[in-house]
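Right, one structure below, let's go through it.
Removed: one protein chain of the complex. Kept in place: all other protein chains.
The block that comes next holds subunit A.
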């Protein structure tokens, strides 16, 4: 699996397809910290959401790297579809981790915050970035070329889902009480944001943990669904 990840990353680098998502990421992070000082928790919540969108974009572009016949050859050499697709998703995840490190360290190094980042806030914010990156990747996998032939459906479907997930709180508020449960199916990209906004940052015990756990459960379910559909 390690070799397959190396192959995917090397191929992605040579394809130059990384340029649009990565450059967009740097621009967005730069814009986010145009003015100083910034509130720590809120700023990290925003960059985590940026990571969510960029990870999904990266995922869809990495999964479109191998043409269908090349994919078949790789699956045969990797001895299994699951191993092939998990390697691809892990490759995207590794890129997302690098971006997370950047978005975490950049405001600290360049003094974008008024206060120092405590260990508790740092840990929670970093975890939030990683969880949202994972969610973005698993959401995008369902719209990738592995399952969708048309790039219009692929990118269009993903864009719509991302917008819906970012607007989930608004949708929840606008729906009548009887239909509010429908929002459970929308990717929980903003649930942790709400939890973070209501957190003082002093004590980990005051933080509502469920939205974080729900992202993990949701991502695992999407991953299982993707691997099952990719096998058909």
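Simple rule for what comes next: a contact is a pair of C-beta atoms (placed from the backbone, for glycine too) under 8 Å apart; a residue touches a chain by one contact, two chains touch by 3 or more; residues count from 1.
Basically, contacts and distances are computed from a predicted model.
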| item | value |
| --- | --- |
| Candidate names "Response regulator", "Probable glycine dehydrogenase (decarboxylating) subunit 2", "Spore cortex-lytic enzyme" or "ABC transporter ATP-binding protein"; UniProt protein name, chain not shown | "ABC transporter ATP-binding protein" |
| Contact with the hidden chain (one of A:22, A:46, A:75 or A:127) | A:75 |
| Hidden partner chain, touching residue among A:4, A:99, A:186 or A:222 | A:4 |
| Residue in contact with the excluded chain [from A:67, A:111, A:151 or A:170] | A:67 |
| Residues in subunit A touching the chain absent from view | 3-4, 6-7, 10-11, 14-15, 67, 69-70, 72-78, 232 |
